[in-house]
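Here it is, the structure, as structure tokens.
Heads up, one of the protein chains got dropped from this complex, but the rest are sitting where they should.
For chain A:
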Amino acid sequence: MAEQGRDAIFLDKPYIDPNPLPSSVPHVDELGVTSAPLKSASFFIGDYCKEVNEDFMLCKSETRDPAHCLAEGRKVTRCAADLIGKVRASCLKEFDAHWQCLENNNQYFRACRKEERPLNECVFTNFKLRKTIPGTPAGKEQIHEKKSPIFTTQQK
């Protein structure tokens, strides 16, 4: 597994274990969202689920045992699913446009500013969630708000 520096991928046999989670562990629906929508919503997830995410990561820093933080992990997944559902309910058009742009542009944020701005605006008006990138130099506008960036789909 990853602990040995490689993923559990075997060419001759798929790594499938059909056994379900023990019934002692409450059920939570897995997110089932692919990478582009996740990347599109990542900053909103980070904003909306800050508390539970930090709680989970603090728990993980105590021990790496996967059994240790299952409760916190469920909260994290429920929170993210909640947010994705909310965004899809209110900003479906903008969200779809943005993640499909990411999908078609090698998942470069810089290629999809045109689609990103309406999404950010919609999410902000509906849920007061703002995309902020930590560590932006003081007094500088954030890179996703830059009016005429040098790098878009091509270098200008």
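To be clear about the criterion, contacts are C-beta pairs under 8 Å (C-beta built on N, C-alpha and C of every residue); 3 or more make two chains touch, one makes a residue touch a chain; residues count from 1.
The working rule: contacts and distances are computed from a predicted model.
The subunit not displayed here is recorded in UniProt as "NADH dehydrogenase [ubiquinone] 1 alpha subcomplex subunit 13", chosen from "Trafficking protein particle complex subunit 2-like protein", "Mitochondrial ribosomal protein subunit L20-domain-containing protein", "NADH dehydrogenase [ubiquinone] 1 alpha subcomplex subunit 13" or "C2H2-type zinc finger protein".
When the omitted chain is restored, the residue from A:Thr77, A:Ser90 or A:Asn105 that touches it is A:Thr77.
Screening A:Lys60, A:Lys86 or A:Arg117 for touch with the missing chain picks out A:Lys60.
Contact residues of chain A toward the unshown chain are 1, 3-4, 8, 10, 13, 15, 17, 19-22, 25, 28, 30-31, 38-39, 42-43, 45-46, 49, 52-53, 56-57, 60, 63-70, 72-74, 76-77, 80, 109-110, 133-136, 142-144, 146, 149-151, 155.
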